[in-house]
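Handing you this structure, nothing more for now.
As you look at this complex, bear in mind that one protein chain is not there, while each of the others sits in place.
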Amino acid sequence: MVEAHSAAAAVGATDPALLALAGKAAWAILLTPLICAVAILLVGIHRKSFAMAAAVGGLATSLICTLFLFFQASQGHLAVPFEVSVTWISLGGLSIPFGVLIDNLSLIMTLVVTGIGSGIFLYSVGYMHDDAAASRYFGMLSLFAFSILTIVLSTNWIQLFIGWELVGFCSYMLIGHWYAKPSAAAAGNKAFIVNRVADFGFIIGILWLWSVSSTASDDRTVHFATLMARLPVLVESGAVPVATLSVIGLLLFCGPVGKSAQFPLHVWLPDAMEGPTPVSALIHAATMVAAGVYMLCRTFWLFEMIPSTLNVILYVGAATAFLAAALGFAENDLKRILAFSTLSQLGYMVMAIGLGGPVAAMYHLTTHACFKALLFLGAGSVIHGTHEQNIWKLGGLTRSMRWTSLTFLIGSLALIGFPGLSGFFSKDEILVLAREHNLPIYLLATLTAGMTAFYTGRLWFVAFMGKGHAHGHESPPVMLGPLFFLAGLSVVAGYIGIPAWLGEHHEAFHWDVALTSTAAVAAGVTISWLLYSKRAIAAGSLVRALALPQSFVENRYYIDDIYTWYVQNIQQKIIAAGCAWFEQNIIIGAVNAVAALAQGLGRLLRLFQTGVVQTYVLVFVAGVLWLITRYLAVR
Amino acid sequence: MSINAWLLPLILFAPAVGALLLTLIPENRPDLVRRVAVLVTGISLAGALHAIFHYQTAAGGFQYEVLKPWLPQLGIQFHLGVDGIGVVLLLLHALCGFTGVLISYSIKQRVKEYYIFYLTLITGVFGVFMSLDLFCFYFFYEMAVIPMYPLIGIWGSDVKEEGRVKYSKQYATMKLTIYLTLGAVVALVGLLALYQWTGAQTFDIPTLQAMLADEPLSTAQQRWIFPLLFIGFGVIAPMWPFHSWSPMGHAAAPSAVSMLHAGVLMKLGSYAIIRIALPLLPQGAVYWLPWVASIVVMNILYGGFVALAQKDLKLIVGYSSSSHMGYVLLGIACLTPLSLTGAVMLMFGHGIMTALAFAIIGQLYDQTHTRWLPDLGGLAHQIPFIAGCGVIAAMASSGLPGFANFVSELLVFMGGWDKYPVQIVCGALGVVITSVYMLRVVRGTFFGPSKPEFEGHVHDAKTPFEKLPFIILVLALLITGSWPGPMLRLLESSTGPLVERILMNEPNTAPDSIQVHSPAKPGHASASNEHSEMN
Amino acid sequence: MVTVTHYVVASAALFCIGLAGVMSRRNVLMILLCVELMLNAANLLFVAYSKAWGNLHGQMIVFFVITVAAAEVTVGLAIAILMMRQRNTLDADAVQSMKW
Partner (left out) sequence: MAETVFFYIFTSLMLAAAIAVVRHRSPMYSVLSLLVVMFCLSGLFVMLGAYFLAAIQVLLYAGAVLVLFLYVLMLLNLSPDSLNRANVFIQPVAGITAAGLLFVALCRVATQSPLPPTPTVAQPGTIEALGRLLFRDYLLPFELTSFLILAAIIGAVTLAKGKSPS
C-alpha cells in the first residue's frame, strides 16, 4: 500500500543506495517531529523533562537529516529535485500524494525551520522551565514543526493546504497557551479565524486550479511538478485562459495574505504576541508567517504566468511594508514593535515576489528568520529577566543584561540593514529589483528602510540605553546559547551564497542602491537618536504636531475597529440575529402554527362530544339511515 | 457455518436481547443493568469491527446477507446485508452506541427503563443500516424514532434561555417524534407508490433495483415519487427548512441520546436517500437534485448563522449539525463518485465528531448544571482532559486536516466543483463560519480565568474507564482522518457503481470527468472543454 | 306462507323498539334491557337466514351472541352497581366526566 516512488530529475545520476538512504532521511525530517509530538501528547503530558527532551531531540534529528541531505545535494552526490511520496487518497481519478520534495528551495527552508527551530526549542527549555503546562507547549511545538515541514516539503497543493491548516491550529494553541488570560484566548481565536477567512479563498483557488488542470490524456492533478509542466501547455493551447488563471492566482494569494499577515488581514499578528515569546520567535517571525512567502516562491512558476496578479501581490506587499513600519512608531510594547517589524519585512518579501524575484524574497526570508528570531529571543530574554515588556518601563538593559543586549544589538543592526550584516544584503537585493521594475515602489521601499531604522533605533534607545529603571537578571546559558548561535547566523547569512544556491547568479554589487538605502537607514537612526536618546527634540511636541496621523497610527488605521464593528454589528446583530429571529419566528413559528391548527380543529370537534350516550346513538342511527338510503338508491 | 452468515443478526439482535434481559433484572441493581448494556453494545461493536475488516472490497456489493421470508403473502422478507456504505455506518453506530452506553453511566434515575429504551433505539438504527427490504427498513426506522420520545421526555432537560425555559423537554420531544413520524409517513406514501407502480409484489431492494434497471418507471412517476422520498427522509437528515426539530431535540435530550441522535439518527435520512431514493429513482434524482443542491446551501449557511447567535452549548452544536448535514446532502446532490464518497465519509466523521461534542457537553452539564455559554468559562483549569477533547471536537468540526471531516469535506468540494461551483463556494464559506462559532464555544467554555464557582466540584475524567469513550471517539476521528485510504476504498466500492448506474440515466450529459474504473475515457476531453467555456 | 321476509320485518320491528328504548330511556338498567332486545332481534335474523340458506352457521353465530351478551350484561350490571354506589344515580346523563 505504501508505494514510495522517487521521481529523480534527469540531471545527475544518484547512487541507488544513497537514493534509498536519502529517501529515508527525507521521511525522517518530516515524521520525527510528528512522532515526538504524538509521544509527548500521549505519554508525556505529565512528564515535563521527557517532553523537553523529546521535542528538542526530535527536531535535532530532523536538523541532522536535513544537513545530511543538504551536504549530499551541495556536493552533487544527490540529484535534486527528488521526491518520495505515498498515495494519501486515491479515489477514482483523484490521486493525492503525501510526500517529501527535496530541492534547493525546500532544503534552504527546511534548514531555516529545523536550524532556527532547534535553537528556539532549546531556548524554550529555559524559558518555559517553570510553566506547569510545559509538556503541552512542547507537544504543540513539535506538532508545529511537523506541520511547517509538511508545508515546506510538500509535493502538492493539498498537502500544502493540510500543513497550512495544521500550522494555523498549532499557532492557535500556542498563542492561547496561557489560556487563563482572556486576551491570549481572544488572540488565538482571532489568529485562527482571520487565517480561516484567508484560507477560504485559498482552498477555492486550489479547487479551481485542480479543476482546470486536466489535459486530453491525463487526469486532473494537484501535484506541483506535474502542474508546473502542464500549465504552460494548457495556457498556450488556450484551454485555460490567462484571465482564469489570474483569478485563480489571486485566490491562491489569499492564503499568503492571511498566513503572512499581509494588509488587510495583518490584524492577527500583533495580537499573536500574547503567546510565549519563543513561539513568537519561531512561528510568528521566522517560519510560519514566512510560509506564505515560501508558498509563493514554491509555486512561482504559476505566478510568473500571470503578471496582473503579480502586480496585485506587489502592491499588497508594498502597502504592508510601509503601513506596518509606520505602526511601529507608536507602539510601546516591546514584542509588538517587533511584530510590526515582522509585518513590514514580510511586506518586503511579498513585494519581492510581486517584482518577480522569488530568490530575493527567499533570501530575505532566510536572513529575516535569523535576525528576527534573534530579536524575539532577545526580547524573550528581557521579559524573562524583567517581567516587563513596555519599552518605557525598561531602559539601561545594556548594563544588567549585557549578553542579551549585545545580541539584540546585532539583530537590530541586521534588521535595519547595517552594511555588512545579513539584512543589508537581502534587503539590497529587493531594492535593486524594485529599482529595475518600478520606481515609485523603490522609493517607498527605501523610505520604509529608513522607517525601519527609526523604530528599531527608538526601541534600542528607549529600552536598552539610557538611565536604567529595569533591574533584570541575565538569562541562563540554555537561553543565551541560542542567542549567540542566531547572532552568528545573522552576521554570516549574507555571505554564504544563498542566492547562488537558489539558482541566481549574483550580479554586480549596486553601489547606488546600497548607498541610498544606507543613507536612509542612517537618517532613520539619527532621528531616533535625536528624539529618544539625545532628547534634542522633545518627542511630545512632535507628537502634537502630527496629531492626526498619530491617532491614525495609534489606532492601527482603525482596521481592527472596522473588523470589530463588522463582527459585532453586522455579523452578530444583523446576520446571525436575523437568522435566529427567522428561525424562531418563521420556521419554528410555522411548525407551531401547524400544530396550533391541529389543536384548533380538535377543539372544534370536541364540541360534538356531548357526553350524552343517546346523542351518539342518534347520530349513529342517522348515519345508518343515510347508508341504507344510499344502498337503496344505488340498487 | 461461517461467522458471516450470522454476523449481521448478531450485531442487530445483541442490543435487542440485552433490552429483553434488562426487563428481567431488578430495578435496584443499576450496576448490573449498565454492565449488561455495555456487554451487548460491546458485542455489536466487535461485530461491526469484524464486518468492516472482513468486507471484501474487491467484490463489492451486498455482503453478509441474511434472507428469511417474513410475510410472504405481501412479498415481505427479512433481508439483511451491507455494502461499503452500510458497513461504515454500522461501525459509526456501533461506536456511538457503545460510547453512549458508557457516557450514560451518569444517568441515575430509572436506570433500567432508560437502558431498555436506549438499547431498543440502538437495535432500530442497526436494523435500518442493514435492511435490504423496504418493509424491514421502515419497520426499523420507526423503531428507531419512537424510543426517542420517552428518552427525551423522561430523562431530558429543558432548554433554557437566560434562566427561563425556552423549549420545554416535553415540547422538544413531542415535536421531534411527530415531525419524524410525519416525515416517515410522507416517505411511506412514496414507498407505497413505488411498490404499487412497479407492481412487483416485492419490497426487496436489490430485486427492485434489478427490475427497475430493466424497465424503469416512467420519468413522470419517478419525478413524483422522488420528492416524496427525499422530503420524507430529508426531514430526519435534516433538510432546511424541515430542520427545526433537530437542534431543540438535541438540546433537550440526555447526552448519550444526543450522541446517538446527532451522531447516527440524523444519518438515517441521508442513508435512506442513498440506499432507496437514488438507485430506485435515478431519473427523479437527476431531475430534482439540482434544486436540492441549492436548498442545502441554506442548510449550511443558515444553520451556521443561527448557531452563531445561540448561547446554549447544545443548541450551538445542534445547529452546527444541521449546517454540517448540509454538506452531506450537498455531496449527495452533486452525484459524483467523489462527492458521494465524501458525503458518506462525512456522515461517519460528523457522527463521531458530534457524538464527541455531546459527550463533552454532557459531562459539563452534569457537573456545572448549566450549558449557558456566558455562565461558563475557565473550565480547562478543572477539566484539562475534557477541555482537550473539546478542542479536538471543535477542530474536527471546523474541518482541520487530520480529522475525517476534512477529508470528506474536501472530497465533497472536489466532487461537486464541476457541477455546482457556486454552491461549493458557499459550502466552503460555511467552514469559516463553523470555525467562528466553534472557537467561540471553546474559548467561552474552557479558556479564561478559573471561575470560583467551579473550583473543587467540577472533576475531570480521571480513570481510564471514564476516559474510554472520549479516547475511542477521538481515535476514530484521527485514524480515519489521517489515513483515510482504506475507508475511502471501502466506500468507493459502493458509491462508484451507484453513481455510474444513475448517470447512465442522464443520456445528454457527458460522463463526469472523474469516473471509477476507467482512468482514461473519451468523454474526458469534452468535459474539460465544457469547463473552460464556463470559465 | 311465512317467508324469510316476515321474520326480517319482525326482527326489524323488535330492533327498532329496542333502539327507541335505548334512545329514550335514561336509566342504565333500562338501556341494558333495551340492548338485550336489540341483540335478540339480531339473533332472530340470524336464525331466520340460517334456515333460508340451509346451513347452521347463522345459528352458530347466535350461540356466540348469547355468550357475548351474557358477558356484556355481567359487566354492564357491575358498572351499574358501581355507578349507584358512587354517584347514587342510574341516570346515564349523569356520567359524562370523560366527555372532553
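Order of writing sets the labels: A, B and C. Residues in every chain begin at 1.
The rule is simple: contacts are C-beta pairs under 8 Å (C-beta built on N, C-alpha and C of every residue); 3 or more make two chains touch, one makes a residue touch a chain.
Just so we're clear, the structure is a prediction, and the values are computed from it rather than from any experiment.
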Answer for the absent chain's shown contacts is A, C
Tell me where the left-out chain touches subunit A, residue by residue.
614, 618, 621-622, 624-625, 628-629, 631-632, 635
Chain not shown, touching residues in subunit C:
1-10, 12-27, 29-30, 32-34, 36-37, 40, 43-44, 47-57, 59-60, 62-64, 66-75, 77-82, 84-85, 88-91
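The rule we apply is simple: only the chains that are shown with their structure count from here on.
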Which chain is most central here if centres come from C-alpha coordinates alone?
B
Chain centres from averaged Cα atoms put subunit B and subunit C apart, in whole Å, by 57
Within the complex, which stretch of subunit B touches subunit A?
175, 178-179, 241, 243-245, 302, 305-306, 308-310, 337-338, 341, 378, 380-381, 391, 395, 398, 400-402, 406-407, 410-411, 413-414, 417-418, 424-425, 428-429, 431-432, 435-436, 439-440, 443, 446-450, 484-485, 488-489, 492, 496, 513-516, 519-520, 524-525, 528-529, 531-532, 535
Parts of subunit A lying in touch with subunit C, wherever the complex brings them together
606, 609-614, 617-618, 621
Residue numbers of subunit C touching subunit A in their complex, please.
19, 22-24, 26, 31, 92-93, 95-100
